[in-house]
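Handing you this structure, nothing more for now.
Here the complex is missing one protein chain, while the rest keep their positions.
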Amino acid sequence: MKGEVLDGAALRMAPADTVATALEDLPAGRRLSVEGRSVELSEAVAFGHKFALRAIEEGEEITKYGYVIGRATEPIAPGDWVHVHNVESTRGRGDLRAHGGETA
Amino acid sequence: MGRMETPPTFTGYRRENGRIGVRNHVAVVPTSVAASSVATRLASDAVARARATPHQMGTSQPEATRRQTERTLAGIGRNPNVGAALVVELGTEDVDAGALADRIAGTGKAVETLTVREVGGTSGALDRGATALERLNAEAESARREEADASELVFGVECGGSDATSGIAANPAVGEACDRLVEHGGTACFSETPEFIGAEHVLAERCVEDEVRERLLDRVDRRERLADLMGTDIRGAQPSPGNQEGGLTTIEEKSLGAISKGGTSPVRGMVDYAEDLPVGGGLVLMDTPGYDVESVVGKVAGGAQVIAFTTGRGSTTGNPIAPVIKVTGNPKTYERMANNMDVNASTVIDGESLETVGGRVYEKLLAVADGTPTEAERRRLEEFAVNEITPIELAELEARG
Partner (left out) sequence: MSRRASEPAAAGDEVGDERTFAGYDRGDRGTGVRNRVLVLPSVICSHVVADRIADRVPEAVSASHDHGCAQIGADNEQTRRTFLGLGANPNVAGTVVVGLGCEVLQSDEVAADMADRGVPVRELSIQGVGGTDECVERGVDLARELVDDARASERATADPGDLTLGVVASDLRDSTVGTADPLVGELVSSVVEAGGRVLLAGTERFTAHPDAALDATARGAREGMAALLEAHRDRPARATRVRAEALDYGFDDLARQWDGLRIEEVVRYGDPATLDDGVALVDAPARFEEAATGLAAAGASLVVHVTGEGVPAGHPLVPVLKVSGDPETVAALPDDIDVDATTTGPQALADRVLAVADGEPSRAEVHGLTEFAITRVGPSM
């Protein structure tokens, strides 16, 4: 995993990733240079949290580490904060329904 | 870094069976909890080289449980970091100290046994044991120091006390070191099976053979079933609220972050708890619980000479037989707990590339192999526990056939 630091402020783990992880608390309006484009954060993104590097459609899979980490539950614009409010797991909840298990 | 590069070297202890150790301990191994306190006292009173491995396994265990206990203790004694060993028993255990000693001695090292009941009890055991340790220490001193290269290293990696930095800094950095070691012909091993859940399909894709893939998925399923029996749904409970506050959104993300500590190599094999790890085996998984102390012991019993342990919040645990390198990606942890940390991976946050940080982890691995003590070693911070196959697990294993 080589990882790529974007504009000194965020980390994209793998080249094909559609999200990057903030390396510091980033304010709304912060612009980052990503592959010659500019991505502007539409809201504040805290350290350790993710934002979209490009538009992600509702239902589209989200990639980090080069693999699918979830699915968008609504349309996501570039620079949007990506977290539990607009992402669902593809491995978790489906399995939960199948198992019918209860949370500890 | 090209494939034609010769692997880096270090100076270790060449054992009779050809394996290379990075330390030269005299292990004091009790066969049960009834002999553990004697083992601990013997080691602490004796020369600096003695290292006790106390644990809480009973004198009488169900067969499958006993086999795992024996395999673990034998593996610890056989680890190439051990120059000589003393096996201590009360004398009533199902585990036979003589048989265990034979298994350890099969590597060519000096091994003795001590039976508390046969030497007049506790005080006799402390006397005789002290004398035995002097003899074993002399044997260990005669070990041959020799240059070896990275291809002879079996590197175990662990994560504990994870936080938001683990999956983006410390783990990928250690993963980078694993990739380099594998490229140089060595073995990297990670475990903690419950943490594969959510990313097991990714690991499965990377398995080189069907047999490995099937075993992986079977072991993951087993651990998940075990959690079910305890009333926990791992998938539903992860990431925890604390994890989510830190930025982890899904179990896939968390687990991908966890497995990144093993790097990106193909998965060449999967072994069970405390089973032998191959030398020159590439990336190999071991089925262990997530419980750090038991998981580390499993890998050391499998032959790992060095452990790297990533920790966001600052776990301070070590191991008596293998040096444990602490790597943290959290700058506060590195600062506050500087005396317990070995590698600062939080520089990723400042923009240092993972490649560079990973390189530092790899360099640390080689330095430690060459004799540099870790912070845990300098403080003799050692934890040891054997994973006990409990009756509930036995019943579950039997049910699975």
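Here the chain labels run A and B in written order, and each chain numbers its own residues starting at 1.
Here, a residue touches a chain if its C-beta (ideal position, glycine included) is under 8 Å from a C-beta of that chain, and two chains touch if they have at least 3 such contacts.
Please read these numbers as outputs of a predicted model, since none were measured by experiment.
J.: Kindly name the visible chains that come into contact with the excluded chain.
T.: Within the full complex, the chain left out of view touches B.
J.: Could you tell which one of B:200, B:253 or B:292 touches the chain left off the display?
T.: B:292
J.: Can you tell me which of B:34, B:220 or B:284 touches the chain that was removed from the display?
T.: With B:34, B:220 or B:284 as choices, the missing chain is touched by B:34.
J.: Which residue, B:243, B:340 or B:374, contacts the hidden chain when the whole complex is considered?
T.: B:340
J.: Need a quick check: the contact residues on chain B for the chain that isn't drawn.
T.: Looking at chain B, the ones touching the missing chain are residues 33-34, 36-38, 40-41, 55-56, 58-62, 90-92, 116-118, 120-123, 126, 160-161, 194, 223, 226-227, 229-232, 289-294, 313-317, 333, 336-340, 379-383, 385, 387-395.
In this section, only the chains that are shown with their structure count from here on.
J.: With chain centres defined as C-alpha means, what is the inter-centre distance between chain A and chain B in Å?
T.: 33
J.: Show me the residue ranges of chain B that touch chain A in the complex, using the header's touch definition.
T.: The contact residues of chain B facing chain A are 164-165, 168, 172, 175-176, 198-199, 201-202, 228, 231-233, 235-238, 244, 246-253, 256-257, 260, 263-264, 348-351, 353-355.
J.: Report the residues of chain A in contact with chain B in the complex, numbered from low to high.
T.: The contact residues of chain A facing chain B are 1-5, 8, 11, 13, 21-24, 46-50, 64-65, 67-70, 82-84, 87-93, 95-96, 99, 101-104.
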